[in-house]
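What you see is the complex with one protein chain gone and the rest in place.
Let's look at chain A:
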């Protein structure tokens, strides 16, 4: 089961590389507002290193690029943009020259956001946590490339399975073991420092009790923070079969389970993961985000990239993914 979850990282990364190769990413928002210079080059450099280290994962990248499904590119573009903008907005709001800030990416996989934001904010510390296999592969790739090392800071110690520098920490950790997560946080981060926590398609793979324990404990650990989450929701079973079919398809094709998909099945229910008297939660579906937040000019740019054959399908699918933000 852990392996099935770990493999989803390669799907996410492949989709991102595909969206880059078809010019969906980076958007002008990423380049200009988020300051993510070298977006394509750094992602492509990472993909090239992957080729030498994990041929199977690289095969997935190639397949994704070859298929280049417009719907997948739209969704990948939106999910990437949403989290990129949240990172930048958090950093802009929380940063001033003297005080430190932290970003904690739980279930980081091959995500490379730290490269772009560590560069811009010298007072930022970034912690990436994921399964041992993902972390060890990522550490190897990051260490191999001088450009990556320059941004992240020279790695300390001889341990090849992690990456630890003054400002960047990439460590293996099963998120189901909340105590282990807290041990790492205690050792490597400061509870008083404002912290952004990211879970991008992570909570959906965890059991109800374990995901809630993770949220509750991490939230209590930091004095102030923001939690940004992106996940699928199942929809109301009575008149919507999307979630049940998604569970069946993913189980049959790759033994991947989404234990809480039908429990946190609506935006209201999903927000309950984060709701108590101390937190303020905003949540929207990715379809709402696309309709309301993407300017017409940018929508026109997207539709010029590939013919999108089915808007109704895009709406259906994007309506089953949510973006939530909770602050405390």
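Keep in mind that, in the parts below, a contact is a pair of C-beta atoms (placed from the backbone, for glycine too) under 8 Å apart; a residue touches a chain by one contact, two chains touch by 3 or more; residues count from 1.
Here, contacts and distances are computed from a predicted model.
A single chain of the complex does not appear, and UniProt lists its protein name as "Serine/threonine-protein phosphatase", one of "26S proteasome subunit RPN7-domain-containing protein", "Dynactin subunit 6", "COP9 signalosome complex subunit 3" or "Serine/threonine-protein phosphatase". Remark: the omitted chain is touched by one listed residue; of A:24, A:58, A:227 or A:242 this is A:242. The chain not shown here is touched by just one of A:3, A:177 or A:303, and that residue is A:303.
Mapped onto chain A, the interface with the missing chain covers residues 8, 11-12, 14-15, 60, 63-64, 66-70, 72, 75-76, 79, 201, 232, 240-242, 244-246, 248-250, 252-254, 256, 299, 303-304, 306-313, 316-317, 321.
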